[in-house]
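What follows is a set of notes on a single structure, which appears directly below.
Some chains omitted; the rest stay in position.
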Amino acid sequence: MIKIGIVGGTGYTGVELLRILATHPQAQLTAITSRKEDGVPVAQMYPSLRGRVDIAFSSPDKANLNACDVVFFATPHGVAMAQAPELLANGVKVIDLAADFRMQDVAQFEKWYGMEHTCTQHLPEAVYGLPELNREQIKSARLIGNPGCYPTTMQLGFAPLLKAGLIDAGNLIADCKSGVSGAGRKAEIGILFSESSDSFKAYGVSGHRHTPETIEQLQRLTTDKVGLLFTPHLVPMIRGMHSTLYAQLKDSALAMSNEELQAVFENAYKDEAFVDVMPFGSHPETRSTRASNMLRLALHRPGNGKTLVILVVQDNLVKGASGQAVQCMNLMFGLDEATGLNHVPINP
Amino acid sequence: MIKIGIVGGTGYTGVELLRILATHPQAQLTAITSRKEDGVPVAQMYPSLRGRVDIAFSSPDKANLNACDVVFFATPHGVAMAQAPELLANGVKVIDLAADFRMQDVAQFEKWYGMEHTCTQHLPEAVYGLPELNREQIKSARLIGNPGCYPTTMQLGFAPLLKAGLIDAGNLIADCKSGVSGAGRKAEIGILFSESSDSFKAYGVSGHRHTPETIEQLQRLTTDKVGLLFTPHLVPMIRGMHSTLYAQLKDSALAMSNEELQAVFENAYKDEAFVDVMPFGSHPETRSTRASNMLRLALHRPGNGKTLVILVVQDNLVKGASGQAVQCMNLMFGLDEATGLNHVPINP
Amino acid sequence: MIKIGIVGGTGYTGVELLRILATHPQAQLTAITSRKEDGVPVAQMYPSLRGRVDIAFSSPDKANLNACDVVFFATPHGVAMAQAPELLANGVKVIDLAADFRMQDVAQFEKWYGMEHTCTQHLPEAVYGLPELNREQIKSARLIGNPGCYPTTMQLGFAPLLKAGLIDAGNLIADCKSGVSGAGRKAEIGILFSESSDSFKAYGVSGHRHTPETIEQLQRLTTDKVGLLFTPHLVPMIRGMHSTLYAQLKDSALAMSNEELQAVFENAYKDEAFVDVMPFGSHPETRSTRASNMLRLALHRPGNGKTLVILVVQDNLVKGASGQAVQCMNLMFGLDEATGLNHVPINP
């Protein structure tokens, strides 16, 4: 059994981790910290976990995280980098669901997150936790920067085309839509039911933190200079993310048939448990992934023209966050990658 | 492995059965019938099942249901009674999720469902599939009438009080609220998104089929004459059911303390895997049971008066339908009752 | 033109007042106060009002409310009673949308609202602003306690029967359901989209402030002792309120026909612009009143028995709050009661 600690388990990625780990056959939840909720049983805050998770939150000083095999940080940005050095020194592996270890470019991190990076000594060993693109590195990592939800969809959608050199890397557009849970469990007016229900809006159009993270990763796949325009939107649904990706075929690729383009995707993901390449021209719905670790995508080529449209859907809290983190954990501990992640999506 | 057939798997209780059975360790899905969708892979109609359910719908004449160990009917009322005799004669157990075998009173059935009952010869052996009240009978049954969703909440909410003789059986009020999936997967104007979203209404207030079903069952628990007023409402949510039950304490019970009343519920359900008696005065939310087989309830006594209020929540498609049916199947085949039903509720 | 001031216009009843007053032919919005938003144009906070409301919030000390003809308080409880004396002394009429002037029973007010009542000298002249029951008093009032949203539905639903002496006043049950906007525009976890969408729950079942308010008013209609059990619930919709009322016919009324009972309602409201008595046995939907000042109700008598069920719907922010306040204002200033309130409900 893997002894697991969770720092900051009161948010949505935290409770989703708990849901997944509660039925993971190799997981032994050892400690979950929250300064504010010290002593409160987890199941009191989350009645959905009554009878399934027995431990209580404890303040960080009481929780003996150093005795864990792995610690997940489901915290605001900046917490993991403060605590990771001690944990790593004690042989504890660290998976951060926030942004502290996602970007190697410290200047970019500090610009977009407005804080000093205080753990740059460990950045070089930090592995970006996207198994479909980084599997071997994850297996041997002891420090993981778990990808952002939007970046997961953008990377898995563009990667096969970029790797194959078929599209103009400098002219990528990602028009992305997320359910409200992506904004976290924070008492803010803008994500009240009466504010965000029955409405739709874009946000962060002039610039968003997930752009530099995604560019840094996409750039690893091509020698062409990557240019990405990313537009996030808020959808009145709890979970789910839908990214509509636009890419321009290079002139050299214009002669490819749709079947050949489809094959590029099918070959790229043919061994993946959690990427489903749907038939060419499909329209995946976010609900087809609800509460599961599956990401589905489909390729379109309107008018058989120069522009490809890739539709990508996932559950932002699972493949976009906590499920992906458990997928990484499985790899890091030599388990089958899908262990504990076989949830069938909820429909309807 | 239990060889399983499903008749009519294109509706919501059907796809929910498929979701549950897909990870049930003893279930082997053998056939699923649909005249209209003959030959269509199940996963084509329900992309959420891609990679998880491999078979296709087949027309009833092609499916060899007689070779199954058990057949679930997730069909409109009237289908199961037509096919049950042949299946039973071939040693196949039958679990009907519709109403054909719920009521022993044929006249009431025919009045409320507007059809002749053509299988009265098997009614006497039909067992009402509510394990918490009928467990032993279910174990030895070969024909199950799976309870309606509303009746499950009303029975499990009122039963402890009725059995203990504490309330006026003749004056029960059940003000119940259901998510829209309870209306089924039918192309009807009234359940369109634009009609039922952002609105709330009652329906069937003057009379509803679930009243006689519930009364017949409640009457088995008391020698007093049962009187029940049941008011269903439609809530703009997909899944979930919340029943607000009102009962009047008998004069002889007025002196009981709230702790004693609470103990009546806790004792009644102390060994139940799928009934959660919450602390006195709690307010259970439907989402605390979402996509799980758990039913939660809580007791209130406003002003320490004569009226008890019992709040009951469940997922109408799981404990209110398909989960309960699998719970019955487990009992009928000697499995642990919770096999394959350990889903943790989805939150948020 | 009526010179109008609004204190505390940043919440939902405030913005709804602004929406209504923006097209009211006799309304001249003079000042709107908010300490926190001093100087911020109203239309900046509420883009829906761009081009329609030109003034900015001002801090209370800058706004010359004494120059208004009427001031609406769309504030938390306790604000109006602090400011009303000075306004009244300056000849300004006051309409409080909070609870300060709803209840004559000071002890009850202080118990339920947890604050001292500091304006008891004006309580005797305060008029409960429910025009259908209090029209004449409102016309000559200079201080209005605008009714709560739930109480409006309970009173208009029970009143005709209580006045006519047809039901057991001591045994009233009101199972009520409200859209989330009823909880106000406050940064609280429980009313986040991800918490309250796709779910349903009761709250305050053991006791709620609207019970004593409603009892005080209902008691004015009958010499029998009023007993009311009120159970509020939260519906995942923005606006709308549905109250399901249960009343027991007195033995002396059991012989009445349904037509006679229906006539009691039709006669009671035959001259009302904002109460729509629907045909016997109807199921009104909340959306049939969305964004309008209309309240609709329908009578049921299941099984032609002893229990009557009255279904009442309204928009909680209009007839349940701001529309009703404007209705009162119209009466207080000698205008046609429906002036500026002719909005047709939004459907779908």
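By written order: A, B and C. Residues from 1 in each chain.
We take it that contacts are C-beta pairs under 8 Å (C-beta built on N, C-alpha and C of every residue); 3 or more make two chains touch, one makes a residue touch a chain.
Bear in mind the structure is a predicted one, so any value in this text is a computation, not a measurement.
K.L.:
One sequence, 3 chains in place: how many copies belong to the entire complex?
P.N.:
If we count every copy in the full complex rather than just the 3 shown, we get 4.
FYI, only the chains that are shown with their structure count from here on.
K.L.:
Report same or different for the chain A and chain C interface, where same means the shared residue numbers exceed half of all residue numbers found there.
P.N.:
Both copies touch with mostly the same residues.
K.L.:
Can you check how far apart chain A and chain C are, centre to centre, with Cα atoms defining each centre and the answer in Å?
P.N.:
46
K.L.:
In chain C, what residues contact two or more other chains?
P.N.:
In chain C, residues 179, 194-195, 197-198, 236-238 touch at least two other chains, as defined above.
K.L.:
In the complex of these two chains, what residues of chain A are touching chain C?
P.N.:
My answer: residues 12, 179-181, 185, 187-189, 191-198, 236-238.
K.L.:
Within their complex, state which residues of chain B touch chain A.
P.N.:
12, 15, 19, 22-23, 46-52, 181, 185, 197-198, 238-239, 276, 278, 284-285, 287-292, 294, 296, 342-348
K.L.:
Using the touch definition up top, name the residues of chain B that touch chain C in the complex.
P.N.:
Residues of chain B touching chain C: 173, 175, 177, 179, 194-195, 197-203, 205-207, 229, 231, 233, 235-240, 242, 244, 246, 281, 283-287, 290, 300-303, 305, 307, 309, 311, 313, 348.
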